[in-house]
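Data first, discussion second: the structure below is written as structure tokens.
The block that comes next holds chain A.
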Amino acid sequence: SKKEDTAAADGSEKAVEAEPLKVVLYLNGTLGDKSFFDSANEGVLRAGSELGARVKVIEGGYDASRWEPDITQLCEGDWDIIIAGTWQTQEILEKLAPLNPDKRFFTYDTSVSYDKGGLDNVYSILYLQNEASFLVGALGALITTSDMPLANADKSMGFLGGMDIDVINDFKVGYLEGAAYIDPAIDVKVAYAGAWNDPAKGKELTLAFFDQGADVSFNVAGETGLGGLDAAKEAGKYTFGVDSDQYALFAESDPEKAEKIVTSMLKNVGNSLYRGIKMHQEGTLVYGQPEALGIAEGGVGIAKNENYKKVVPAEFQEKIEEIEGKILAGEIKVSSAF
Partner candidate 1 sequence: MSNNILDIKEIFKVYPDGVIANRNVSMDVQENSIHALVGENGAGKSTLMKVLFGITPYQGGSIEYKGSEVKFSNPREAIAAGIGMVHQHLMLAPDLTVAENLILGMEPLRGKLFLDADEAVRICREASEKYGLAVPAEKKIRDLPIGVRQRVEILKALARNAEVLILDEPTAVLTPQETDVLFKTLDGLKAAGKTIIFITHKLSEVTRVADRITVMRDAQAIITRDMDDLDEVKIASLMVGRKINTERIPAPVKIGSVKLSVRDLKYTNSDGVEALKGIDLDVRSGEILGLAGVEGNGQTELVEIIAGLMAPDSGSVTIDGTSVLSLTPRQIREAGLAHIPEDRMENGVAEVASVEENLIVDRYYKPEYNTRGRLYWKLITEKSKELIKKFNILTKSSKTNVGSLSGGNIQKVVVARELTSNPGVIIAAQPTRGVDIGSEELIHNLLKQARDEGKAVFLISADLDEVLKLSNRVVVFYDGEITAHFKDASKVEDVDLGPYMLGIKKEDAASGKMDS
Partner candidate 2 sequence: MNELFSSIFSVNFGYAILRVMTPLLFPAMGIAVSTMAGSQNIAMEGAMLIAAFFGVIVGAFSGSLWLALLAGIAAAVLLCMILGYFHLKLKADIFLSAVALNMFSSGITVFLLFMITGDKGSTSSLPSPVFPSIDIPLVEKIPVIGDIISGHNILTYVALVSVFLFYLLMFKTPLGLRIRAVGQNPDAAESVGINVNRTKMYALMLSGLFAALGGLYLSMGYVSWFSKDMTAGRGFIAIAAATLGGMMPLGTMISSLFFALVSAVAIYIASLNIPSELIQLIPYLITVVALAVFSGRALKGRREKIAAEDAGGTESVQEKNNTGDN
């Protein structure tokens, strides 16, 4: 009912009858990035509906100067778990967590530096996107060297990043190594859009890859990247989605585009937060240390959806399975940008 939401939603010290777990997710950005913010949002809301926690998601926006006061304010509220992700809020948490020992904190896509001390109430989640990107890179390499319908003779593929930053470069590193693992001679063109919200530019950049001989491209650039998918449709080439299964996103709305999306590299931020909250309730969650989620933990992976099965030749699929096995077995060590 309204009244209760109020109590839960505002941070004030109102007494609330029942005592469900109160979780707040603070985004140092806004929703709609088709990336970890959307995913995180989805995971926390799911925890709300399935685990009976009372949850709230706040979009802090991109003005860095307001994050600290905002999170400070949340600490004054009656939240049990405060979640704030990405490296940009790390230092804020490192400062606030020790001051609020009674609260629990999650951070994702980065880890607080525990050696600073007083951070036993913080749980950090890291994603091995480099591992999954390795698979994507390998698949890309198989495709560009193949005689698949839309592939060409050049051994060339593209990588479009939103900005030249570590998280993005972690994808890049894995992608490059994956490609080199199949054929060191492959040339991977890398470009950064310098913007997350310019699909038109993303499309131009990707078309430029194709124009320069690439026949498959991987974009990790939020909205801008979506333009890359259109480029693949227009140029009739292959592309990879990122973060969520982007084939599914377009399957009905734009089949022609969807089928160009061979697979998507999944980064299951939502799952991991859901998992964390669940473990917290079960009391099995270990605070005071980071946890790196790779393919093994289902933190990352690639979408083996209908389109993947349809478009990718069987022997390639086997090859990917094989590589995945080696990564799991630790036979392949993928380096990282961090």
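Following the convention adopted for this analysis, a residue touches a chain if its C-beta (ideal position, glycine included) is under 8 Å from a C-beta of that chain, and two chains touch if they have at least 3 such contacts; residues count from 1.
Regarding selection, all candidates are chains of the complex that A comes from, given by their letters.
Keep in mind it's a predicted model, so treat the numbers as computed, not measured.
Q: Could you sort through 1 or 2 and say which touches chain A in this complex?
A: 2
Q: List the residues on chain A that touch candidate 2 in their complex, please.
A: Interface residues on the chain A side: 30-34, 38, 59, 158, 163-164, 189-192, 194-195, 197-201, 203-205, 207-209, 211-213, 222-223, 226-227, 230, 249-250, 252-254, 257.
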